[in-house]
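For reference, the structure is listed below as structure tokens.
One protein chain omitted, others in place.
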Amino acid sequence: MTPKQKQKYEDLGFAKLDTDREARTGTGEAVYCAGKTPEQLLRILRKFREKGCRVLGTKCSAEQAKFITDAGEQIRYDSISRVISLLGDAPAKQKRGRSAGKLKRAVNLGPVAVCCAGTADLPVAEEAAQTLEFYGVKVNRHFDVGIAGLHRLLSKIGDIRKSKIVIAVAGMEGALPGVIAGLVKSPVIAVPTSVGYGTSFDGISALLTMLNSCAEGVTVVNIDNGFGAAIAALRMLQIK
Amino acid sequence: MTPKQKQKYEDLGFAKLDTDREARTGTGEAVYCAGKTPEQLLRILRKFREKGCRVLGTKCSAEQAKFITDAGEQIRYDSISRVISLLGDAPAKQKRGRSAGKLKRAVNLGPVAVCCAGTADLPVAEEAAQTLEFYGVKVNRHFDVGIAGLHRLLSKIGDIRKSKIVIAVAGMEGALPGVIAGLVKSPVIAVPTSVGYGTSFDGISALLTMLNSCAEGVTVVNIDNGFGAAIAALRMLQIK
Amino acid sequence: MTPKQKQKYEDLGFAKLDTDREARTGTGEAVYCAGKTPEQLLRILRKFREKGCRVLGTKCSAEQAKFITDAGEQIRYDSISRVISLLGDAPAKQKRGRSAGKLKRAVNLGPVAVCCAGTADLPVAEEAAQTLEFYGVKVNRHFDVGIAGLHRLLSKIGDIRKSKIVIAVAGMEGALPGVIAGLVKSPVIAVPTSVGYGTSFDGISALLTMLNSCAEGVTVVNIDNGFGAAIAALRMLQIK
Amino acid sequence: MTPKQKQKYEDLGFAKLDTDREARTGTGEAVYCAGKTPEQLLRILRKFREKGCRVLGTKCSAEQAKFITDAGEQIRYDSISRVISLLGDAPAKQKRGRSAGKLKRAVNLGPVAVCCAGTADLPVAEEAAQTLEFYGVKVNRHFDVGIAGLHRLLSKIGDIRKSKIVIAVAGMEGALPGVIAGLVKSPVIAVPTSVGYGTSFDGISALLTMLNSCAEGVTVVNIDNGFGAAIAALRMLQIK
Amino acid sequence: MTPKQKQKYEDLGFAKLDTDREARTGTGEAVYCAGKTPEQLLRILRKFREKGCRVLGTKCSAEQAKFITDAGEQIRYDSISRVISLLGDAPAKQKRGRSAGKLKRAVNLGPVAVCCAGTADLPVAEEAAQTLEFYGVKVNRHFDVGIAGLHRLLSKIGDIRKSKIVIAVAGMEGALPGVIAGLVKSPVIAVPTSVGYGTSFDGISALLTMLNSCAEGVTVVNIDNGFGAAIAALRMLQIK
Amino acid sequence: MTPKQKQKYEDLGFAKLDTDREARTGTGEAVYCAGKTPEQLLRILRKFREKGCRVLGTKCSAEQAKFITDAGEQIRYDSISRVISLLGDAPAKQKRGRSAGKLKRAVNLGPVAVCCAGTADLPVAEEAAQTLEFYGVKVNRHFDVGIAGLHRLLSKIGDIRKSKIVIAVAGMEGALPGVIAGLVKSPVIAVPTSVGYGTSFDGISALLTMLNSCAEGVTVVNIDNGFGAAIAALRMLQIK
Amino acid sequence: MTPKQKQKYEDLGFAKLDTDREARTGTGEAVYCAGKTPEQLLRILRKFREKGCRVLGTKCSAEQAKFITDAGEQIRYDSISRVISLLGDAPAKQKRGRSAGKLKRAVNLGPVAVCCAGTADLPVAEEAAQTLEFYGVKVNRHFDVGIAGLHRLLSKIGDIRKSKIVIAVAGMEGALPGVIAGLVKSPVIAVPTSVGYGTSFDGISALLTMLNSCAEGVTVVNIDNGFGAAIAALRMLQIK
Partner (left out) sequence: MTPKQKQKYEDLGFAKLDTDREARTGTGEAVYCAGKTPEQLLRILRKFREKGCRVLGTKCSAEQAKFITDAGEQIRYDSISRVISLLGDAPAKQKRGRSAGKLKRAVNLGPVAVCCAGTADLPVAEEAAQTLEFYGVKVNRHFDVGIAGLHRLLSKIGDIRKSKIVIAVAGMEGALPGVIAGLVKSPVIAVPTSVGYGTSFDGISALLTMLNSCAEGVTVVNIDNGFGAAIAALRMLQIK
């Protein structure tokens, strides 16, 4: 760890922004908005923009989004997926300011199929889809293709097979990723959701199903973590 | 899976309605209302009606129900059981439009005994009872017959024995289904409820009791899943 | 509870044999062999035979079975499913001794499809199948039809649809019953098994999957409880 | 805590024997044998005898019991309940050595009804029964009266009602104590056992059932803790 | 179960009031208010009064209490313990109406010591204390005597020892009942509370501590179940 | 326990204030505010002040703080960490009133490094830091040094190594304390936080990580218990 | 599902071999050996070979391996990782018999870095490594690089960064994958192991850590599932 490396972050006191992350890991830092005050969130987003880093916020509440808008920022905010980003300047800076040592923005990556089992899983599926699109990846959406009516999935399987990666999102019983993995060749990233009641245990049931999938090629992320699935997919697409 | 089969659903983008389900499984798709926006719910219910399918919604909040009424629909909604259905046209369409390939509505099925241990279990018991009645099954209700005062149950056991199936609903200790199963010949479908506090763990205690029942003939559904118990009973009644 | 009813059991001190159970519930008492000494087990089986009751033992260890054989009894014992019964006399007695007040043995019931997801689930599937056959029910076996290779299940779905009831047995992810329930009209009794490792948690993962099944018509029994599924199926077949 | 009180134990280094316990709490210290080496156990039992204290060992393995016998001691040991005590001298010493300040041995206490649901619960029920008898309490045993055949329990309920306390032992679903508590006036001490498989979770299911009992008057002890139930009963009998 | 016994309840449809319970078990039915509508609760309380039964309600919300007052009833309601009872007439009826076959109200029972570890445990402790007082039992309260400052408990131990029974209430670590049980001769009823945060897991930590108490003579009730502890104590006091 | 010791607390009925604690354990009693009514809290704080004890309140809600201010008290209250203390008089009294038998306030203790993994962990980290400062310990704060950008931590490791103790606070994966412990010689007190979602299970994931740390020298406190970590650190600093 | 597809498996009765899987999903079926009798395992392996499919067995016990050797087969078996495969003929058949419609064996894929935290994690790491090598992928092993001595990992990070994918295996606290993911650009597949004791809970602690990783790009497989990680990596390498 050289002294140079050690300085590659911005220190706000309550936060140390990892402005070096994209160069190091291929994707910039994302801001987990939950648990931060609106003021903290605003300062973090502005500082990243100031340093020429595009940054995405996840699990952003409507209140936080409103605070940022009220502060005069233009944002891209989706109330379903609760994904937020500041508009405009960052991509511009990015085009100009990126020197050789920095990572080029992914172009023409994908497509990635984002599938979900039910309509209630849509927020998590959209978090994944919008994160991918933020990073320039083409997304094919296939929603409400759960296994209770298998023909819905089978009618789309041709399209899904053409995707380089499948992100499969499901709550309740969580069987969708395993069924898909038995039908395609691409990696399947499984995202359990907290959708359900009773013994769904806020997503534990779906998570366990996915971890125990008999079908091969399934890997799993945290419950409701559409963002994490998208970033993992992005890394897979960038394998050289 | 033939091309014909593959098209047997309606695609709303955020939802793919399984209009073929009744022909395939004997009961139409039901709409799990929780986690859907009121707009999504309304569009789904209307589309099913448009296709001539009767459909039931479960776990429907008062807000969702009000939104649908405000949109001009006439509904049957029970605020205790949170079961919803659109009024009027579907049964009419059903009488006219059902061709040979579609399933005839169950007539004169039952009776099914729906028992619950305590008054607080009533919402789940009613979800089961009203689902059955929606599908034309006669229901005998026996509420508050929990085992703390066994004579209440025993005084009704004659009636219960005359039912073809027993749906036994209980929270807290969840012992009711096992006690009934030791006294009758019919299948007993056990429904744990999230009623209780402390170590009831929102229904886990009752669920475990039911899964471990020493008495034979008990099968179990998810916590608070009165709907699921009713549909399972309907399938049992339709065994040919 | 009349005095007459009160005497309808045999008291061995360490056990009170419910010789009245078949008249009351439609199926005789079964003996859960685990946790009993071989001597206790032998005395129980002999006493049931003496009273003219056919009785099945479950989870019977090889040691227990050997002890009973060594004591001079002829048994039917399957080391895979660990189901045991005494040979010969009971059915004979049954034919002769059964008066009007007793239940006639089920004849020509079924068929019931017993499906399992993997080869390792076979012991539990066989416990279900042999229990059904013990009670005179025809069984169609479909083993190793798990969802990782969906075409195996789909190639058998025609046969499965002809069964009056489906018992679906699965460990690991436990998705089989839900997939089947979306394709058939009959009741599906789901049996989770303790097959798997890591997060299968000795069957909890499969159990949760089954309880959260999006497909309708699924009810669930305890982990590894093939016997319980069979008895529940028997009650369903006897609905009058 | 006066200096005098502080010395009221025997220090063996690896163990400090609470020879004052009976005077303080009404029952002497018991030895939890599991996790002790045979040598430690032997030294503890001998030291208690030397001090004129009667002492009971619980969860004593056959190996431990044999070691003690081989060392020349005469013991009372039951391989089912795994309760052990040294024979002979202690009661003798007790009669002579007990001065006014010490507790008189309970005489003619009880009766306590010890009930269990199934034959496999017998070891725990016997641990309770033999502990009570060790302390001079009369015990009425009612074994295998589980709720799957309710008439077995009801036929004995008259006897059970005559007992001053009921200890109700059950594994699996654990419903027995709650059913009894609804039928009697005496306190019911519920003992869950680790009998069962799958979702019995080594007694957790039965424990939860008992803690959630709708019937009043039930208190609960640890899984398989027949000894603890007996001592609690003894304290109840000694209320003055 | 004779026909006469079978009729010993009042049927309100949504509830079957066990008016026979006091005669059968020594204490009348109590109403678990949570999960009942105010209307249901009111009808239940009035019906019990009409039948001359004194009845206690537990876990009664302020809203429920207000509804009942607004309906013209005079109540005794404690917002801390959430215990409710109707005023006035029941005791009067009780004096007149009780014939030989009914239970005489307990007189001069106790004292019972009700101890709690911290101030936050007070609601549960008061639920126990007020239930006991409702049934005529004298109560000695010892609050905030947790083990972090052992001298507070030890300074009261003389008073506690004079009580016939100890109810020990504690959240967080839940060690109080075990410490007390090692110092007294009376039965100790342990009540875990949901007080705490993090790994207190809403009372599970305290519950497990109590179930595993090394000290003898402890029995346990459900988390936050002060009522249950009181009724169990009442049964113990009535041992004849 | 001498009579003198027994009186070393103030009895408010609902609370027994352990005014002797500082002399006995080196730190005064702290008030866990959650679950207390504002009135109780006010009376407790005032009584401690009256007795010349400085006292800290934790988990104090804004409502409670406002009530105390409205009652005319001057307080030090931090809405992030929810730590409260009364201003002014106590330290003054402390200087005057402390006799030889009482503990001298810690002076020039520390420094202690308080590190946290993310911005959302700040409330817990501040609870620790402010508690330490309340007792006169110097604190070095290092916030947002989680392992996703290891260079942030490594750039501060020199400062951290100079601290006598490290308090490491983290939610989600909770790996920070283990990484630090492998790099420093001082004791590391790990504080899991409830920050995260899905499988963070309100801090259980972080707690388990910390308990299983491969690095040596880590001890752990309850989830979100910044206060407890601070007091433990204080005891370590006072080892003589 | 065409008739042709339906026949693409071999039916042994107790098993249906998915001989079509490689064509469909890119990797052939693997045999989960646990829970199969040696006879079943042998028949399955031979049948796959007969059909020209290379097949890998996982979790194969030494007893199973010996049975197969004793039956005259030549095997490749590693007692640490418990991976088994039949020697010789399959690769030969593969070269000759594979027509255009079948998948070509992966050649020169990788490298994949397989890292593990401690020596005890080696069996799982080897299961991953040997599975990859079986499918022709180059593997770089980096064992015992856990975070307690971070310099071990950092000294290897240059090599790890050159790998296309990282499989990171860890038990106990399971922090290794997250630390690596913060330092590299490639996808990180995390494999929790059951190594540890106490609160490692047979791998649950490590699993949760990995699912909650703050670092991006981590996906997770079942506890001890080195095989699953390898197959997922293989799919990632084959993205086209």
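Here the chain labels run A, B, C, D, E, F and G in written order, and each chain numbers its own residues starting at 1.
Here is the rule we use: contacts are C-beta pairs under 8 Å (C-beta built on N, C-alpha and C of every residue); 3 or more make two chains touch, one makes a residue touch a chain.
All values reported here derive from a predicted model rather than from experimental measurement.
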Partners of the unshown chain among those that are drawn: D, E, F, G
Omitted-chain contact residue, chosen from F:Gln130, F:Ser186 or F:Thr199: F:Ser186
Selected from E:Thr58, E:Ser213 or E:Gln238 as touching the chain missing from the view: E:Ser213
Chain not shown: contacting residue from E:Gly118, E:Pro187 or E:Gly226: E:Gly118
Residue numbers in subunit F that touch the chain omitted from display: 1, 21, 24-27, 30, 154, 164-165, 181-189, 207, 211-212, 215-223, 228-229, 231-232, 234-240
Subunit G, residues in touch with the chain not shown (by the definition above): 118-120, 122, 143-145, 148-152, 154-155, 195, 197-200
Hidden partner chain, residues of subunit D it touches: 1, 5-9, 13-16, 18, 20-21, 29, 32, 34-36, 40, 44, 59, 192, 194, 202-204, 207, 222-225
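Here is the rule we go by: only the chains that are shown with their structure count from here on.
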Chain centre separation (subunit A, subunit C; CA means) in Å: 47
CA centroid of subunit D to CA centroid of subunit F, Å: 44
In subunit B, residues with contacts to at least two other chains: 1, 21, 118, 148-150, 181-183, 198-200, 204, 207, 211-212, 215-216, 222-223
In contact (per the touch rule at the top): chain pairs: A-B, A-C, A-F, A-G, B-C, B-D, B-E, C-D, C-G, D-E, E-F, F-G
